[in-house]
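All protein chains but one are shown in place.
For chain A:
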């Protein structure tokens, strides 16, 4: 990677580290940062490691109507008082686990933790009941009756609980998941595609108006890298607009 001009090493090195520690591409990290800073209040942006409260995270369109939104925030949060607030690195962890290239093991591990409502390391009857209620909707007419719930959960435990201890632990959960070809749908959202970033880059190069220091650095960083894939980008742009 060629750095153009004299800039400090730390933001670029941080980003490179982040790219290698997650399943996201550089562009996605950049755009994630932009979405994250939009959620911050004005004065918090100057904080070195800002933390966004859970209510602000839940206003993201992708999470707004997801029945597991609170659990997702709580699982990825590293805050001391477990209030579901996320730093930028927690946010990246979240996106990485829900991205397309994350491995099945990562996804199944985080799925298990999301379903584990009481955080005790296994899925027992209460966890499964809450899980089914989230899946079917919380309104009265879409809930299963208690008799049906009991039948369903006993069936689930019959199928998944191999050591018959009444709970589903992580390995049993992963065993069930590995037999399902559908689990690739464990993907949360997609940040806007490369082409919009390319146009953003061209635009900003022309007008010399970079929104943040970080994005300026990242644009120049992979300016060299983008030339080989220019053809692909323009093709994608064209192909997508065609439909």
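We take it that a contact is a pair of C-beta atoms (placed from the backbone, for glycine too) under 8 Å apart; a residue touches a chain by one contact, two chains touch by 3 or more; residues count from 1.
Just so it is clear, contacts and distances are computed from a predicted model.
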| item | value |
| --- | --- |
| Omitted chain, identified by the protein name its UniProt record gives, among "Subunit of retromer complex", "Palmitoyltransferase", "Transmembrane channel-like protein" or "Glutathione S-transferase" | "Transmembrane channel-like protein" |
| In chain A, positions touching the absent partner | 17-18, 20-23, 61-62, 64-68, 76, 78, 80, 82, 89-90, 92-93, 96, 98-101, 103, 105-106, 109-113, 115-116, 119-122, 128, 131-132, 135-137, 142, 144, 148, 151-152, 155-156, 159-160, 162-165, 167, 169-171, 173, 176-177, 179-194, 229, 232, 235-236, 239-240, 243 |
